[in-house]
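With one protein chain removed, the remaining protein chains of the complex are shown where they sit.
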Amino acid sequence: MTKVVILNKGIIASIIGPTGPEQRRLANRVMEEALKQAALSIQEITFIVATGYGRINVPFADKQFTEITCHARGIVHLFPEARTIIDIGGQDVKGIKIDVSGKVIDFVMNDKCAAGSGRFIEVIADTLGVSLDTVGDLSLQSSHPATISNICTIYAQQEVAASLAEGVPLSDLLAGVHQSLADRICRMVNRLRVEQAVIVTGGGGKNRGLLQALSEQLGQEILVPEEPLITGALGAALMGKEIVEKARQNNTPLETKERILGAVEIL
Amino acid sequence: MVFVLGIDIGSAQSKGVILDDQGSLGSFECASGGDFKLTAERMREELLSRAGRSVDDISRTVATGYGSKLVIFADEIKSDIVCLAKGVSSQLPTARTVIDIGDLYTKVLRTDGNGSVHSFILSGKCAGGSGRILQVIARVLQVRVDEIGELSLKSKKRVEFNTGCAVFAETEAISRLSQEVTKEDLLAGLHRALAAQINSLAERIGVEQEVAMVGGGARDAGLVQALKEIRGHDILVPPNPYMTAALGAAIIARESLTIQD
Amino acid sequence: MGDKQSHIFDTVKNYYNNYGLRAKELKGEGKQFIGYVCSLVPLEIITASGCTPFRVRGSVHEPITRGDTLLETIVCPYYRSVFDLSVKGKYNFLSGLVIPHGCDSMVRSFSAWSYGLPFSYFHFVNIPSVCDESSLEFFDAELDAFRKSLEKFTGKAITEEHLRQAIRVHNENRDKVRALYEMRKADPPLISGTELTMTLTAGSSLPIEESNGLFDQILTEVKGRGKSPLKKGPRIFIDGACLDNIELIKLVEELGGNVVADTICNGARDHFPKTEMGGDPISALSRRYLGKINCPKTYRENKAGTFEGDIASRFGDIGAYTKEYKVEGAILYVYKYCDPFGFEVPARKAYYQSLNIPLLPLEDVYSSGTIGQLRTRVQAFLEMIG
Partner (left out) sequence: MAEEQKEAKPKKRMTATKAAASIGPMVKEFITGTLQAKAEGKYKVAYTFIVCHHEEIFRALDVIPVWTENFAGICGAKRDAERFLQRAESLGFSRSLCTYALCGIGFDQWREELGQMPPEAPWGGQVRPDFMISSGQILCDPRSKWYQASQQFMPDVPIYNIDLPYPLFQENRDHREVLGYYHQYIVKQLRGLVAFLEEQTKKKMDYDRLRELVNLSDRTWNLIDETYKLRRAAPCPMGTGDAMNTMVPINFMMATQKAYDFFVDLKKELEEKIARGEGEVENEKYRLMWGGGLPAWYALNDFNYFNSKGASFPVETTYRMVAPLNEMDLPETKDPIEHLAWRWLGYWTFWYDKAKKRPGSEPDVERLINWIEEYKIDGVVMHEAFSCRTWHVGLIWQLHQLAKIYKPIPVYMIGKGGQKEKVYRELPSLILESDIIDITSYSEVDTRNKIDAFVETLESIQSNRAT
């Protein structure tokens, strides 16, 4: 998904692009929409920061930062008490450790295997024919989470389909899937020695079932921003704002790109 | 006259063969769907109707494949390794190494031409090296899976493609397409990478010639070609590589009848 | 970089990309090359025998295929790649191969190497895993056995004089490497990490005298530089085993870091310690290779009785280097399935923490396919410390 946040004093536009791999490269459209919402032209934007998987491929961005820095920035802005951030995205999951001053001091990421990312849920939801928006609440109805014994997304997909045919309730399967992903996430972020407050962000933060499983397995309370999808983009915007302010203070020129809304190739 | 059935319930596709003393009376394939029991029933009906026979005419049924345990009317369940060996040796008696590229797993086995297996190996816990990735990419390219072989053979400039995860292959393919890589070159790259992976699996049990390729992946001329290039020798593909395990199952059914006689 | 100036780096690049180029040429002239892996093979003995030591390396760009025929995938990926290239015939110009007891992967695969490759000479050097007087005595004997086996192979005696001469030129080589590292102390460094690793790698494929010549030229070139090839950025230290492909270092530098020092096997670990001149040469060599090469495979007693004291004595060289080269951040790069380094990750982490140097631990599989994943991690790390 592509998200755009336009910032002035406060957020003046925030847009979330459509899901699905086919749309990932249409990021420029999302930008257009955001500009429309803010009633601005791209020339009027002072500084543009890109983040996320496709950050290097955004032709009109003036600077790139990784999701780790941006999520941390965005989250600390929203939750100054944050010490541990778990970002559950479609490509990967990251754990970020923050110190008292809001600085990133350590982080972990999973390897490139869909089984450890939000995509796992997408694939299974698709197999079960339920929409992403509903998986969380559906799974919370379960009292007997199913055991998902396969790790690989593809094998798990097969397993879930077979269990469904055998009559295992949908909610139990979804709960099982959330347990399984939460387990993998936990194992990874435990390397950071999780401390309160724990914030979950990224698309996974919209999934209440996953959040509950995570909270149980971590043995920690979890906070979620109101709009978890945009914290990365928000952080990027905040980073941009800082750069602009610093340049103004020091009276140095801003290095910017040509403001052309070209197509974006997302990796 | 005896009639036997061989039924292979795969994770994606189910395959069946009906045989009499002389040879095959027909075969059938269909999607496995979610309910394997139902699929098996339907498979039996289709095969019977193709051969113009009724359930009572069937002396023996052997089931194999991912969903074989759900073929409740089967007289015996056999592992696909043994069925593949039987199937291949009936069609290609000179084959000593058989590579089966299925939907979830790739399997390699060594046989002696009589249908005996000497050793075998299965791909591991990651679907990245099996046939599923072909389906995934076909969907991204918006072509049918049976078209990708021909397309790949047309490639002039193969790209480097990391197979890795079967799920993320989708994302990678999309990004490549947006970099104006052609479908043909992309497929050729994918086939090359997949073939390399399959080859190293095969090498782990040692490859003896001749080599036969079967299963869904063997229908893919691009993949077969890529493997030939990597191995530097020819590879045999039986007339209907998809049916090999089902055929083997049917042969086993027929053989066990003659032994009992 | 001016045209004339970059000439010598073109040579380096050529040797780096066509690894073994010079060996193939010299083989035509009748020179014999003996391959080796790891920092624990006493190169001086090979040089003294009249043969040329040649470090066999892997390639992150080449998928491992034939190697998997004979070697389980639970061997560390670096070693599998080296093996794979070897069985594919890439190093067929070698006359022999020496493998030390560096780790389990090396020990357990020795048979697969010695039966799977066409070389006429094979030798395994046992390396003690502790370092006391009796181990040194044993190692003396083991090195003497190595010397004898090479004598048998070449048909020529290896005299003490040969050994002393070899020690001298190898020490010269080490001095030159030190001098090259000196060039990294400038901020930004006068030589990039990418250039340096490429240079050392190229050097490990050449006869020692040629390597000395090459390093001299590089030194002159770099000293003459008015300006660094890099922009000023965080000064990064690389810790880990063998990193004979430049991809990671290049990535760090592309993303704005300056790689200024290391303790990798084909870097400081291998090139810094020198062999004592004078005295019995074999015993001097055993003291260098066992005593001075700070490899995690060698156990050195925790005399302090406290954890802090222990890590300070085990990793003290890291502390010294990071101070000397004004390091601001470190990357600990460990291969999956590597036992000697893998078991030290938490202790090393704690040590960097005690130095107050931020650390990025990476576990990787020796394939260019993971560069994308590494990119995000490295960039985030640079952002974190920047």
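Letters A, B and C mark the chains as written, and numbering starts fresh at 1 in each.
What we mean here is this: a residue touches a chain if its C-beta (ideal position, glycine included) is under 8 Å from a C-beta of that chain, and two chains touch if they have at least 3 such contacts.
This structure is a prediction, so every number in the text was calculated from the model and none was measured.
Peer 1: I'd like the shown chains that the missing chain touches, ordered by label.
Peer 2: So, taking every chain into account, the missing one touches A, B, C.
Peer 1: Tell me which residue among C:14, C:159, C:220 or C:302 touches the hidden chain in the full complex.
Peer 2: Touches the omitted chain: C:302.
Peer 1: With the missing chain put back, one of C:160, C:209 or C:339 would touch it. Which one?
Peer 2: Candidates C:160, C:209 or C:339; residue touching the omitted chain: C:339.
Peer 1: Per the definition of touch given earlier, which of B:4, B:43, B:81 or B:165 contacts the omitted chain?
Peer 2: Answering carefully, the residue with contact to the hidden chain is B:81.
Peer 1: Kindly note down the residues of chain C that lie in touch with the hidden chain.
Peer 2: Residues of chain C in touch with the missing chain: 69-72, 74-75, 101, 103-105, 107-112, 114-116, 122-124, 126, 128-130, 132, 134-135, 137-138, 141-142, 145, 149, 296-297, 299, 301-302, 304-307, 310, 334, 336-337, 339-340, 342-347, 349-350, 361, 363.
Peer 1: If the hidden chain were put back, which residues of chain A would touch it?
Peer 2: 147, 149-151, 179-180, 183, 187, 190-191, 193
Peer 1: In the full complex, which bits of chain B touch the chain not displayed? Write them out.
Peer 2: Those residues of chain B that touch the unshown chain are 78-82, 85, 112-122, 124-125, 204-206.
Methods note: only the chains that are shown with their structure count from here on.
Peer 1: If every chain is a node and every touching pair an edge, decide which shape results: line, ring, star, complete or other.
Peer 2: complete
Peer 1: Quick check: more C-beta contact pairs in A-B or B-C?
Peer 2: A-B
Peer 1: With chain centres defined as C-alpha means, what is the inter-centre distance between chain A and chain B in Å?
Peer 2: From the centre of chain A to the centre of chain B is 39 Å.
Peer 1: Spell out, as numbers or ranges, the residues of chain C touching 2 or more other chains.
Peer 2: none
Peer 1: In chain B, what residues contact two or more other chains?
Peer 2: 164
Peer 1: For the complex, which residues does chain B have touching chain C?
Peer 2: It is residues 162, 164, 193, 196, 199-201, 203-204, 206, 230 of chain B that touch chain C.
Peer 1: Chain A touches which residues of chain C in the complex?
Peer 2: By the definition above, chain C touches chain A via 358, 370, 372-373, 376-377, 379-380, 383-384.
Peer 1: Which residues of chain A touch chain B once you look at their complex with the stated criterion?
Peer 2: 21-22, 24-25, 91, 112-114, 119, 123, 150-155, 158, 161-162, 164-165, 263, 265-267
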